[in-house]
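A protein chain is absent from this complex, but the other protein chains hold their places.
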């Protein structure tokens, strides 16, 4: 059996749906997370013989998530993740590395005439995400979001491209540019030397700068828009060293209404067919000069 | 073959994803719909022999949706639906009935420093829906929405229920009440006698009253909350005669942290496990006294 | 408040995921269901005042599903549903009507060299469904399936259709015909007079006849194929009086490769683009002559 080697491996309880209510008199606050734990370490035995002596049960990692949410509250996804990662590695000798992934669902208040404030409606826009990794020494924190759909109804062109024998696309000087943004960015905080960022303020800043760069860029390609979004984020948020985007080009094709004698020009306000598949898919990392490229290429697919 | 009878039947192009941009100088507006057409009529032949002489192709119904969006604009899902339904029935002798279903996706503007306003981010909250039916005489308009998730973190109890030998549930005097609202309501406008409602204002009113009733009702059961939502809508919107809700009880179970010596009482701000399945499912119609019950029971599942 | 009336209403626990293993020595059998309970009855109070005195908790209905699966086994989805429906209505005075909906997921055995047979792989093809309704007197049983995708690569034409000003479609004399079948059929067993059908044999027969009719019909329209499927089922299964199909026309468009000097004719074996949306949607009921039409129009969307 030694002809075969155990490579990278990890295990844990995924998708723990933990909701924490905090009461401040009649005013309540809500945090709504989906927490996934992945642990690695001295795991040869469990794979080769089934001995679980080094295996903290995934059920235990679930219990820990809920207990920590009560003991420490949920200040942010990142804060909870850092606490959990340190706990699993520092508290269990066979566990050498912990990776905590979190999705967070936003809520806003329902305006009512009643006393107190304990009614919420789910925002439903992007899902905030975070990944915290700890190996006993340093902490790596990635933050991000997914499923934020944006659209510019003009100020987008596409022309001057490479042509080969299979090229039939016509140039377009006034098209819709629409995408659903998935992004991860890496904080330069290492868990040791500096103070941790204000995670919520950092998140709000990145999100706002990315959205504004999308809106304000006169675009000749989705790549250019993506890069500008990355630059804008890095330029405005010192705590971020690297950012990766995965942005499908959600095609909106102008309807051909000429068979019916109807003009349908962009300049007059057009009707478009919003296509599903196939779609262009543009992905890239933007880095601060000198920074290491550490966000995995496949990560924006999560 | 006459031993077998053709019953209710309908056909058409489903899920036409039509986006209309309207330009008002540098300020653009967007309407983003998913339109499904279903036609019925003199269709014995196509079912029995395959003769398509009475069949307007589904491809034609698709073309019509896009052409009408350009010719008439999209004032609202309901307005477009009424135009399409009348067109198909009044313009094709073999077509006796048309049912147009529409989903609408909301967008809001991205605040930017640039001139003009043509950048949007998808709201991502509820999906607005409408169904327009026309049989050559009257019009029936249903409006609604789906996938709006709401939560009260207190002011909900459940006790005093019927018990049988399989009842183990414990009473709860301070629980989370959460649901994802799907609803359809029926307008009393018949397309003939009165002026059509202001569809957008009507929608906003129904949505607001339903949300506020959810928030303001001290609840002893989700049924009670649902009924109060219906009453509030009917009481405030004269143009609506009937409303049906389908509301899953999205259970949030308080974590049992007692094995770890941790209290987790609702009054102190608790940690909950948000469960997926199974879930309670509460469905009901509320009617204005004397109104006919016309919204199909299975419709809220769409 | 008497200006507003409570209409049709129902409640219960939805999506109880119950798996039953039966051991016959070393040979095991598996049944894998998703059971949803909906109860109606004397429910004015709970909607108007929140009094739960007539409300058997949805949690109790869940417990009953699991207990019955153990007490009676799961002979079939229909058999379990009949038992549950009778139990809820006959055993609880305020409950006047029960509707049990079931999804069933198929499994097949993994062939192995070991002793015993207790390893399974999920079939993954159609999901079998059933709905049992009981009102204290008669039983109505609907059976069906959803998500079975079929395709004929020839023997399908479409021509001779109605044309209006928005018609641009070209006739096609050799096209792919593909659909994903959703269907419900109604048994004429009323729970009183006759013996119940052999549910599994009935299901297998309906499925086989529907599939063969799809394959063997030279088709001039999807409506014709659908009707033939219904006729074939009714003609071969005496226990079925009515069947309804919902069949999207999953368009496969022949790629236009002429810009590259490549022929792409159906007769030579063509390349197709499988489109997502929009799609034609064909729905119809076929009945035994004299039978009542009882399957709801919107039901095939479930």
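To keep things simple, chains are lettered A, B and C as they appear, and every chain counts its residues starting from 1.
In this text, contacts are C-beta pairs under 8 Å (C-beta built on N, C-alpha and C of every residue); 3 or more make two chains touch, one makes a residue touch a chain.
Predicted, not measured: the structure shown is a model, and the values here were computed from it.
Q: Given that one chain is not shown, which residue among A:158, A:185 or A:203 touches it?
A: The one listed residue touching the chain not shown is A:158.
Q: Quick one: which of A:10, A:27 or A:194 touches the chain that's been left out?
A: A:10
Q: State which residues belonging to chain B touch the missing partner chain.
A: Counting over the whole complex, chain B touches the hidden chain at residues 165-166, 168, 259-260, 276-277.
Q: Considering the whole complex rather than only what is displayed, give the residues of chain C touching the chain that is not shown.
A: Within chain C, the residues that touch the unshown chain are 16-23, 28, 30, 32, 63, 66-67, 69-71, 107, 110-114, 116, 118-126, 147-155, 176, 211-212, 214-216, 252, 255, 257, 259-260, 262, 264, 266-276.
Q: Footprint of the hidden chain on chain A, which residues?
A: On the chain A side, contact with the omitted chain comes from 1-17, 36, 38, 43, 46-60, 62-64, 67, 91-92, 94, 158-164, 166-169, 219-221, 223-224, 226-227, 230-231, 234-235, 242, 244, 248-249, 277-289, 291, 293, 296-299, 301-302.
Simple rule for what comes next: only the chains that are shown with their structure count from here on.
Q: Spell out the chains that contact chain A while also contacting chain B.
A: C
Q: So how far apart, in whole Å, are chain A and chain B when each is placed at the average of its C-alpha atoms?
A: Each chain's C-alpha centroid was found; their separation is 30 Å.
Q: Express in whole angstrom the distance between the two chain centres, defined as the mean CA positions of chain A and chain C.
A: That gives a centre separation of 37 Å.
Q: Centroid of chain B to centroid of chain C, CA atoms only: how many Å?
A: Whole-Å distance between the two chain centres: 23.
Q: Two-or-more-chain contact residues of chain B, please, as numbers and ranges.
A: Residues 16-17, 63, 67.
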